[in-house]
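With one protein chain withheld, the remaining protein chains of the complex are depicted in position.
And now, chain A:
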Amino acid sequence: MKKLPILLGATLSLLSTSNFAAGRDYIEIVGSSTVYPFATVVAETFGKKTKFKTPKIESTGSGGGLKLFCSGNGIDTPDITNSSRRIKQSEVDLCEKNGVSNITEVQVGFDGIAIANSKKGPTFDLSLKDVFLALAKEVPGEKEGEFIANPYKTWKDVNSSLPDTKIEVLGPPPTSGTRDAFAELALEGGCKKIDWIKAMKKTDKNKYKEVCHTVREDGAFIEAGENDNLIVQKLVSNKDALGVFGYSFLDQNSDKVKGAIVDGVEISFENIADGKYAVSRPLYFYVKGDHVGKVPGIAEFLTEFTSEDAWGDDGYLTEKGLIPLSEEKREEVGSAARELKVLSLDAS
């Protein structure tokens, strides 16, 4: 039992070397789980190609990432945060309040959200309005200005040209950025097609948002968790169900599932890049300018991320399912990133 004091001593000495804030020799990245698969590939390549350490990347979700990012300007806060939406004014204010004023915004590309079903099932040709009517909690009733609880049971009820199968859609839970984007782009996109609801945006904005963003809760929309692989597996075993997930999962599982045609446009690499496919969103990351020079490798990491090898039309990120920006936009964003241009939300 003489070892006990030794163990204690060792532990204490371990803890007392805790001069943590002294510095960090690797880049710390947090943020969106949608950008995570792309940022990790760049980080890994960066770690192999250069002599810098491989950055550490946490997947915290866009909101959680920005919160951490804006929590302070010290070296113990993250250097970069990924986001599947643009930073909000409230978040810029929070950053400002905590001394983070030097932020650079980098748009990396687009992500398409697929509405897909099993290869064995029929091909769905949906309009955004169909998606809204099938999945919203409240839909317009007979009269203008009247809302009723969603009565539609089958796709045929929604639109007579659609198959006569039960509405059953597997999708991400409300905590997910994919769900936010789906609600905003697909549901609201369809919602807007109904003129009198669109007019409501001006008169009763809260009601408009509530109607257009709320997903039905009677079992037709099933929250399947954050794991997109799970949704794909469930689609394979249930050919009548549809699933909502990121394009990269559709791309990897093209032998099992197929994407629905949305508003007459097939989901494909080209159609998302052109902006023809309606349910796609831009992806960003934000860099803390004050950390450049303090944490080694940030400038070089930006150079790697914005190189044609990475985010170009033929770069390794496209292999992972990222939809690149147009060439002009890449040039513009890339040079702004390398110069560490400070973010201003009013511009662009």
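One rule holds for everything that comes next: contacts are C-beta pairs under 8 Å (C-beta built on N, C-alpha and C of every residue); 3 or more make two chains touch, one makes a residue touch a chain; residues count from 1.
Note that contacts and distances are computed from a predicted model.
For the chain of the complex excluded from view, the name given in UniProt is "Phosphate transport system permease protein PstA" [choices: "Phosphate transport system permease protein PstA", "Cysteine desulfurase", "Protein lplB" or "TAT-variant-translocated molybdopterin oxidoreductase"]. Residue A:226 is the one among A:125, A:138, A:157 or A:226 that touches the chain missing from this view. Of the listed residues A:43, A:92, A:244 or A:279, the one in contact with the hidden chain in the full complex is A:43. Check A:57, A:139, A:224 or A:310 against the missing chain and you find that the one touching it is A:57. Where chain A meets the missing chain, the touching residues are 1, 4, 7-8, 10-11, 14, 18, 20-21, 24, 26, 28, 30, 36-37, 40-41, 43-45, 47-49, 51, 53-54, 56-59, 76, 119, 226-229, 246, 248-249, 251-255, 314, 316, 319-321.
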